[in-house]
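With one protein chain withheld, the remaining protein chains of the complex are depicted in position.
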Amino acid sequence: MSTHQLSKLAHLVQGELVGDSDFTVSRLSSLDSATAQDISFVNGDKYLEQANCSQAGALIVTAELKDQITHCKQFIVVANPYLAFAMLTHFFEVKKNKVGIESTAKIHPSAQISETAYIGHYVVIGEDCKVGDHSYLESHVTLDDGVEIGHECFIASHVAITARAQLGNQVRVHTHTAIGGEGFGFAPYQGKWNRIAQLGSVKIGDRVRIGSNCSIDRGALDDTIIHDGVIIDNLVQIAHNVVIGENTAIAANSGIAGSTEIGKNCILAGACGVVGHIKIADNVKLTGMSMVTKSILNAGTYSSGTGLFENGQWKKTVVRIRQLADVPLTNIMKRLDHIQTQIESIESTLKMRK
Amino acid sequence: MSTHQLSKLAHLVQGELVGDSDFTVSRLSSLDSATAQDISFVNGDKYLEQANCSQAGALIVTAELKDQITHCKQFIVVANPYLAFAMLTHFFEVKKNKVGIESTAKIHPSAQISETAYIGHYVVIGEDCKVGDHSYLESHVTLDDGVEIGHECFIASHVAITARAQLGNQVRVHTHTAIGGEGFGFAPYQGKWNRIAQLGSVKIGDRVRIGSNCSIDRGALDDTIIHDGVIIDNLVQIAHNVVIGENTAIAANSGIAGSTEIGKNCILAGACGVVGHIKIADNVKLTGMSMVTKSILNAGTYSSGTGLFENGQWKKTVVRIRQLADVPLTNIMKRLDHIQTQIESIESTLKMRK
Partner (left out) sequence: MSTHQLSKLAHLVQGELVGDSDFTVSRLSSLDSATAQDISFVNGDKYLEQANCSQAGALIVTAELKDQITHCKQFIVVANPYLAFAMLTHFFEVKKNKVGIESTAKIHPSAQISETAYIGHYVVIGEDCKVGDHSYLESHVTLDDGVEIGHECFIASHVAITARAQLGNQVRVHTHTAIGGEGFGFAPYQGKWNRIAQLGSVKIGDRVRIGSNCSIDRGALDDTIIHDGVIIDNLVQIAHNVVIGENTAIAANSGIAGSTEIGKNCILAGACGVVGHIKIADNVKLTGMSMVTKSILNAGTYSSGTGLFENGQWKKTVVRIRQLADVPLTNIMKRLDHIQTQIESIESTLKMRK
């Protein structure tokens, strides 16, 4: 295992080294699993106790945190330890650095593949496709006719891209994701579903990240659009003609129905469901499992659901929820107030007659 | 880009051409993105404003709508513009029309592949499989032993079909869908899960459509059955021994647990969850994220969930929902009525004694 000068790491994250400048570390580790050869990070006050128990040889901290840690002698002091940690993960990452085209890849002669790209085994690339510089396609990827991949993209194994989709630069797409699949469009007629052939495409901006097992459908006529900097987790459904604004984050198991537009800088936690043909403003946060059935016009945090109950209590609660429709809640308050007034009036009458 | 006589398109949709019979269009577009060379469609009154702002050279409309559109001079007049649009999408679709078997496909000698079928690169087809006329298997498809595919089917790249599943004619299955995977069947015994080998198959009727990243499990003993005309969106789970009736539509992220039977002409919106071993009647509609825990005996529309709240309001609401179990709602109404009676009785007593 190779070792790295702490001073070099401090330089990488533009931090100040405190302690032995010749100190070396071999791994970036969590506080709990770090050994004396490892560097770890302290992401705020709430990790102080863990930090003081950690065996880590070096810690990334703020100046403030440093003064409260007694066990460790080597520090990299930065303003934002979590960001510094994020930066160092790239240093410690095992790089995928193959270049060239594996002999088993089937590439249409009209496709333009950069000489600095890597095309893995059993990749199939169709007519007129483009793959940019330093892009990396793992095994079994399929690019259907006319698909374009920008520079420095990472396309994991088994990803399938069709519908002449265009991906920008530095896009990362994980295993088994389908981009450009046919949207779920059918015209009902005489009790049957008549398929609407989908003619639109998918446009994906720069620095977009899409997890594994996602489905990003092509548009019906216009395109499905994912703007720059969007990050999407695993098992997410993006239906036809959805538009997702810059830097929005969508966590796993969420689904966005057709033609919905989501603003910039939104955060959708896991398993959210968003109905079709609505708009969600910029800077909206949805907590997990939120159900969105109408447009959200204002930034803010929104939620759905009942929370979790012990099962017996839940059953009782559901019975009561079923009664709600027939119980005029606001009216109850009014009746109570009215009754109180009546009683007071009676009481004063009684007092007068005493 | 090729152009098409408007008269030809009118003929295709059995519509009446109004305007210049030599007019040509090059694309089918949405109202917003259409240019003077494009044809678009007006799906009802609510799109009239958009239609009047559209640059489209020709519009598909009803006779009624036509009279309210001033900017456009060419029309195809039909009874159902949405259906006419659906029909035209097939005309404008880029067809997949390859025929034959790619050299890299691995096909067991006992398999029967129609001479008019297409078998893509790196497809693997097992013993005794059948692929019917004009069926199209994209790259990396796997058909395990005994799988049968009817005529005019489209099987997208990376689809994996096993368990001797049988697909009818004109079936479309999208990327990364798994058909015939092992059902989730285990007999608990002495604290461990004993796997139940799944012996059933999957039967899929004609004109069925299945989206990408779906899982359709084989039956435990009997088969999982998807009847003619069913349409299924992406990321849908169909567990072992589920039966889905004709022309039922299931939107993305939904899951149907084992042995449940869903009727004909049902519509399940996105992210519905249906428990196992129940029956759902014909013509049932479930709105998005519905949770179905019991059989539904009658046609109708059903729903679940609390709707969406601003997060602070939601937190307050959840506190109140937690109180519901201890608050006898219907009893409150009775008590209020009883109290009202008591007060009236007191008041009349007081009046009498005045």
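Labels A and B are assigned to the chains in the order they are written; within every chain, residues are numbered from 1.
Here is the rule we go by: contacts are C-beta pairs under 8 Å (C-beta built on N, C-alpha and C of every residue); 3 or more make two chains touch, one makes a residue touch a chain.
Given the structure is predicted, the values throughout are model-derived calculations rather than measurements.
Engineer: Of the residues B:Glu102, B:Asp128 or B:Asp222, which one touches the chain left out of the display?
Structural biologist: Missing-chain contact among the listed residues: B:Asp222.
Engineer: Among B:Gln68, B:Gln112 or B:Asn194, single out the residue that touches the unshown chain.
Structural biologist: With B:Gln68, B:Gln112 or B:Asn194 as choices, the missing chain is touched by B:Asn194.
Engineer: Among B:Leu48, B:Ile69, B:Ile101 or B:Val124, which one touches the chain that has been omitted from the display?
Structural biologist: Residue touching the absent chain, from the options given: B:Val124.
Engineer: For review purposes, identify every residue of chain A that touches the missing chain, sorted by number.
Structural biologist: Output for chain A: 28-30, 32-33, 80, 82-83, 85-87, 89-90, 92-93, 102, 104, 120-122, 138-140, 156-158, 172, 174-176, 207, 209, 211-213, 229, 231, 233-235, 247, 249, 251-253, 265, 269-271, 288-289, 305-311, 314-315, 318, 321-322, 324-325, 327, 329-330, 332-333, 336, 339-340, 343, 346-347, 350.
Engineer: Going by the touch rule given at the top, which residues of chain B touch the chain that is not shown?
Structural biologist: Touching the chain left out of view, chain B contributes residues 106, 122, 124, 140, 142, 144, 158, 160, 162, 176, 178, 181-182, 184-187, 189, 191-199, 213-215, 217, 220-222, 235, 237, 239, 253, 255, 257, 271, 273, 275, 285, 287, 290-294, 296, 300-307, 309, 313, 316-317, 320-321, 323-324, 326-327, 332, 335-336, 339, 342-343, 346, 349-350.
The criterion applied here is as follows: only the chains that are shown with their structure count from here on.
Engineer: Using Cα averages as centroids, what's the distance between chain A and chain B in whole Å?
Structural biologist: Distance between chain centres: 25 Å.
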